[in-house]
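What follows is one structure encoded as structure tokens, with my remarks underneath.
Only a single protein chain was left out; the remaining protein chains are all shown in position.
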Amino acid sequence: MTVPFLAGLPLTFTLDRLSGLVLVTVLVVSALVLLASIAEIEQRRRSFYALMALFVAGAVLTVTAGSLLPLLLGWELMGAMSYALIALHGHGSRAPGSGMTAFLTTRAADLGLYAAAGALYAGTGTLDLAALPSLTGWPLHLATVGLIAAALGKAAQLPFSFWLRRAMDGPSSVSALLHSAAMVAMGGYLLLRVEPLLVASGWGSDVVAWVGVSTAVLLGLIAVVQTDLKLLLAASTASQLGFVVLAAGVGSVDGGTVHLVAHAFVKSTLFLAAGAWLTVLGTRDLAELRGAARRTPVLGTLFVVAGLALAGLPPLSLWTTKDAVLVAAEQRSLALYLVGTLAAVLAAAYAARAVAIVLRPTAEQGVRMPLLAWAPLVPLAVVAAVGGLLALPPLADRLLPGTVESPSTIGLAIAGVMALLVAAVVFPRAEQLGRATGLVGNVLRDWLHLEQAVHAVVVHPSLRLSEALAVFDDRVVDGVVRASAPVTQGLARLSRRLDERGVDGLVTAVVVGTQRLAVLARRPQTGQLHTYLAQSAVVLVLAVVLLLVVR
Amino acid sequence: MSLQLFLLLASALFSIGLYGALTQQSVVMLMMGLELMLNGVIIAASAFWFYTSAQAPDGQVLVLVVIAAMTIEMAVGFAVQTLIYRSQQVDMTDMASELSG
Amino acid sequence: MTKEPLALLPELVLLLGAVVVLLLGSFLPRGRQWVGRLVTATVLLASLGLTAYGLLTTNPRLVYADTYALDGPTTIARLVVPAAALLLLLLGSDELHASPRESEAYVLTLLVSLGSIVLAGASDLSLLAVAYLLASVPLYGLIGLTRAPRATEAALKAYLLGAFLGVTMLLGVTLLFGVAGGTTYADLASGLPGSPVAPVAVGLVAVLAGMMFKAGAVPGHFWVPDASQGASPYAAALLTTLPKVGGILAAYRLVAAIPQDVVDGPLLIAVLAAVTMTLGNLAAFGQDDPRRLLGWSTVSQAGYLLMAVAAVGRSELSLPALGFYLAAYAVTNLGAFAVTAALPQLSTLASYRGLAFRRPLLAGVLLLTLLGLVGTPPTAVFVGKLAVFMAAWDAGFGWLVVVAAVNTVASLFYYLRWLAPVFDRRGVAGTPTVAPRPYARAAACVAGPVSLLLGPAAAVGLALDLTLLR
Amino acid sequence: MLVVLLLVPLAGALLALAAPERVARHVFVAVTGLELAFALALYLGARRTGGVTGGMSYEQDHAWIPTIDSRFHIGVDGLSLPLIGLTAGIFLACALYGWRRTDRPRSFAAIMLFLETACLGVFVSLDLVLFFVFFDLSIVGMYFVIAGWGHGNAARSALKFFLYTFVGSLALLVGFIGLYLGSDPHTFDLVELARNPPQLSPLAGGLVLLAVSVGLAVKTPTVPFHTWLPPAHTDAPSEGSAVLAGVLLKLGTYGFVRIALPTLPGPMRTYAVVFLVVGVVSVLYGALVALAQTDLKRMIAYTSVNHMGYVLLAVGAAALAGDPEARSIAVSGAVTQMVSHGLITGALFLLAGVLLDRAGTYDLARFGGLAQRAPRVALLFAVGAFASLGLPGASGFVAEFQIFVGSLPVAPVAVVIALLGLLVTAALFLWALNRLMLGDPGPDTARVTDLRVHEAVAVAPLLLLSVAIGVAPRFLLDVIEPAARTVVSLVGP
Partner (left out) sequence: MTVLFWVLSLAAVGFGFAVFRVDSMARATFALALSFICVGALMLLLDLDYLGLIVVLMMTMEMAIMAVFMIMFMMNPGGLMPMSMFHNKRASMGLAVGTFLVLGTGAILVPWPTRDTAPPPDVTAQLGLGLMEDKMLVMMTVSAVMFATLVTVTVMAAARTRYDRLGDDLRGPASDPVPGGVG
């Protein structure tokens, strides 16, 4: 389907297996999350639902996009709505800043999408995604870099992961939708979509695969030591999407897709549950959530089911979908497979830890949950539980014939057992993990200091530069000398030097010079007649000389 | 006696007049300097007529014009002098220098 | 026959008018001298009408044994000078009314007009010299008319400088005559080629000295600011307008007549133009007296006008550009002077503070005319300036155009120095309101809009140029 | 037809002067409304006749100044038509916005209407002298708007604006004269010059281009000629700022597309890199300096430098050799950017004016939490901010995307660097939103009351139009694209 938009560049939409499955997921999860959010959101509902609706529109645009133009439209719309939802409806005074961090980080990556669009157009004269693999030369590489950057940013992969942490300042229903099922997942989705390009570029696949698997491991580690439930879930999201990205890198498009879909259901269940606890219990700190599942049995059950699925315990969904990805990875490279397996182990660890803590016995009273807070979670949890069937031959052959690598029974069994073992090890020691100290523990708990690093390397210098430029500009304008902070003195000195010798100096020199000339020009007009006569005589002589000399 | 000599004479008269016009403070003396310059012009014009274009009246007419100009300038000069003397009791150009700059 | 008194009717009628007004004046009671004003106006209108009639019925030619040309430059002078003089009559009606020398002022005005026209039309060096006197002598009288100390000083300076440069001019005439063997421009054109350079160069410079005095350009500019400030508003407006027309056009004709392969007259004019506009602008910077500022501004305007003269013979545009610029300059300059004439009490720029809120009409005219003098579109001077720039560029004086453009920018500063207080609201309350003089205000209200409308209506003006001058 | 378009505001100005002070606003709104209807009719008519084929419509050609072969030649095509509509729209918005103006409304209406004629005149001019006349008249008109109704250091800022742009216009004039003398036969006619570009020597061509570009760059403004812009905006009345940013800046960029590209194709190609560099520097410099501002109006003013930088980038790319289709997309993006920036920035300045009106300051630090206090202000400001930072769904995206996609094939490096501008503008607008609308209330928050009806009616349609362009741009692009193709074909392959 095409809609005319720009000259020769219409909006193109396609619906294929991949986008169809994801679209259904997005719509179902959205509907349920919106339903559940009624319990959470009490203020400014109008703007909340308007923004959510716009967001869903963006997600649908992204999923159904057949060319880069609608993709970009939806893509940026999602980013902006994520800012608005976090900043406007988030908790605490940090929320606006968090929304900004989220949007700016993803937008920085999104610039790649613009570049990719330009490169695609330069190479082929169209913006159709299908044309991507036919690129050659610099447009091919520019497009690959751009798309990978954009996707990694959205999917909160390394090194962009930190924004997802700040995004947790937003409402839980927003996290449930944006930061699990829809927006973050779109990063993975994009890579799956352009997998042929990754292959065509020659290097894209490897880069993507390794970034994905590294994220899966590192963010897994981070998740293990988090003390905040939502942060744990956020890190696990990035980690799980690492598998999707890995899938794109190793060419297992459908494996990645089913993992994406299953994860969406799992994670939205978990986020919604966390949000519900936050609403009724007033906390998201893991230590304070001790025994929360026991106080809210229905919700607790749903959380535990989804949590165990996240851990990869058989027979729940992620057990099989993850394995589909790992099988493909193993076919590509053993190293990838081993690291991926490590990530799977970590997944079992952090998920088990969360589940263990909420299942601890507690003396606190039970709490009554409103219907809307848990009812929408039921279908989500159900899919989370049985979604793994998608990756198993009976269903996979029907839905995605011949593309999902059939997981070997042994592999599945090993993975299941391993997950069970890890869970069993972690279960009693859940609290200790959160107290992990030392350098490693601190670095992990602070998400590898990524945000500080970005601040130090990118944000801070940019702000200083912008201030220095502003001072420079002001000096040029007004000549106002502003005191410069010690840090900016170097730049300020530079700008001052530029300034004095540059534009302003020139202007001043001209003005002063003109004034001097003006005074000089009036000097001959002495008022004394005889000087008038003498001067005119001199000028006449000079005129004669001019005529005689210049011929 | 030749054109060159006449012109040399004219140059001398003109230059002396110029010197006077530039140095004299008194309006009347300044005017005399101008007269002397014109004196040179008259003799130069006469010589030009005689030596180069005596067949045409242009030179004679020019001499007449110079004489007329001289007379007229003098008449006006006296009038201006009278005017400024009556209004400012001044006969020196240096004393009338209020307007300047 | 070459003697065609009828062809000179526009000039003769002015002379006749001068005699009539003088005689009339000696019989008119002091309060009724406005009759003389009416007669003067009639004479000027008649001169204009006769010029128009002559244009329609005769072709360009030389009359009186080639001593007088009836062609483009003369036509410009015959149109611009009487028209400007008419506006001047309106401008000066307040201050001249019932003054003891009102009639004489009109006589002198007519004579200056006549002199300026003859200056423009003279095609003979002797006639040029006489015309110079005719345009100068009455001017001294007008400057000294009020007999105020400053006016007499101005008259003295104008006279002495005029006499000095007049003598110089006569020297030049003599030299050119000596080399060419005749005094008509036709003689120059035929006699000068191949002749020694030095005397021609000296002669040309010396004759141009007189033209520059009339035009108020370097080196004959010294009297202009002094006289603009010292003389009465009427005389100031007149002396910066009428003689300039004659002087510039005479310079145009002279430079056109001197063969350019003997001496490079256009180059000389271009250099003088550059010096004149620069000096005029720079000197105007620090002025505090409005009329003196305007005086210096007219000096710089003379520089722009000379640009068109520099393009003579090298650009088809030069004469139409010159003609239009002269007309535009005349009306714009008179408009600005009319404002000062309407408010003679305001003798410093600061005293114009808040004028826009007390006398919006006059402030509007001042704005129009000063921005016009800068050359802001779409005023008449803008079109004139554009044409002049293009003529100069066309003639190969690109550097001159750049100099002129820079000068235009510089000129903005001092005009705005004047305009800024006019539109400043602060401190208006304290100053007493001044009643403007009615006739001068009327003149301003005529000149302002005309200076604006002449630009867009350039179609009329320059179409006329095309048909009449080419 | 077009003459009437020019005469209506002028007549309106006289009418406003003649009317009593109370009635002036009615005249103002009625005349600007009529003008907008007029522009709309032109648009509809042009769509049906020749406007979308790349040629001129409604042409009128009369002798004007025959000596210099300057003609009263006016007409519209796809480049000017959208800008005419923009001008009419902005002025109507200003008229509505100032409905409750108490400070000399009569003369204000008259001057604004005069200014409207001048601006429209520039866009319809097909003769360089005519163009220049209107160009300068717009400067004069704007000077009085700032000096007469500004606040703060208005006189100084107005003077600075006037001198700066006036000097620029003189450079422009010198360039025009160069064009005239370089053409054979000599002409000032833009159509003629485009059809038969002046054959200039490399040096002369470069100098003429330099003169024209400096003149236009001052007005645009690009770095380093932008320094007049912030003070002029800060001290101008809100309507003045809206017109200044919405319309007057476009005169410069319009000149680049209308004059520089078609009449100087050779020199443009030679020096296209300069345009790219200046464009990229303007993009980044404008955005970075804007980021450091604490004054809302100055911030928006600097974003204008950023946004106009994109236009220059597109102009540079259009001049390069390369795929004509891509370059025509760039030109089309440039024109769209002019319209888009006019709508968005006009709206933002009017909103900033609301803050000044209520609280007497533009200082970002003195506000906060306005989303609670004045939700309509917050909503419209947020829409404007997002549109301005190039969010898809608003016109800015359509414009900038076209510029990027069209320019990248011919100038990949420049475009990739310029992309960073998107990030910085996003940062600065989000930061401003956070500081103004969210968070805790600032000292002046309590003084801000929500939008009045006349203000909302002035601002909202501008933003709605921006969104309409962002969602369904065809109605605009159908007009622009043929003209853009024509321009590119004139530049050469």
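Just so it is clear, A, B, C and D label the chains in written order, and each chain counts residues from 1 on its own.
The definition used in the following text is that a residue touches a chain if its C-beta (ideal position, glycine included) is under 8 Å from a C-beta of that chain, and two chains touch if they have at least 3 such contacts.
These numbers come from a predicted model, not from an experiment.
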Chains shown that the absent chain touches, full complex: A, B, C
Touching the absent chain when the full complex is considered, from C:67, C:93 or C:116: C:67
Extract the touching residues of chain C with respect to the undisplayed chain. 3, 8, 15, 18-19, 22, 26-31, 64-65, 67-68, 100-101, 104, 107-108, 111, 114-115, 118, 124, 126-127, 130-131, 133-134, 137-138, 140-141, 144-145, 147, 155, 178-179, 181, 191, 195-196, 198-199, 202
Over the whole complex, note the residues of chain A touching the chain we left out. 530-531, 534, 537-538, 541, 544
By the contact criterion defined above, which parts of chain B meet the unshown chain? Give residue numbers in ascending order. 1, 3-20, 22-26, 28-29, 32-33, 35-36, 39, 42-43, 46-47, 49-58, 60-61, 63-65, 67-68, 71-72, 74-76, 78-83, 85-86, 89, 91-92, 94
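By our rule, only the chains that are shown with their structure count from here on.
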Just by CA atoms, which chain is the most central one? D
What's the distance between the Cα centroids of chain A and chain B, rounded to whole Å? 95
Multi-chain contacts only, two chains or more: what residues does chain A have there? 522, 525, 527, 529, 533, 537
At least two other chains touched by the same residue of chain B: list those residues. 21, 93, 96-101
Pairs of chains in contact here are A-B, A-C, A-D, B-C, C-D
List the residues on chain A that touch chain B in their complex, please. 522, 525-530, 533-534, 537
Counting only contacts in the complex, chain C reaches chain D at residues 317, 320-321, 324, 371, 376-378, 382-383, 386-387, 389-390, 393-394, 401-402, 405, 408-409, 412, 416, 420, 423-424, 455-456, 458-459, 462-463, 465-466
List the residues on chain A that touch chain D in their complex, please. 4-9, 69, 72-77, 80, 83-84, 87-88, 93, 95-97, 99-100, 103-104, 107-108, 111, 114-115, 117-119, 121-122, 125, 127, 138, 142, 462-463, 465-467, 469-471, 473, 476-478, 503
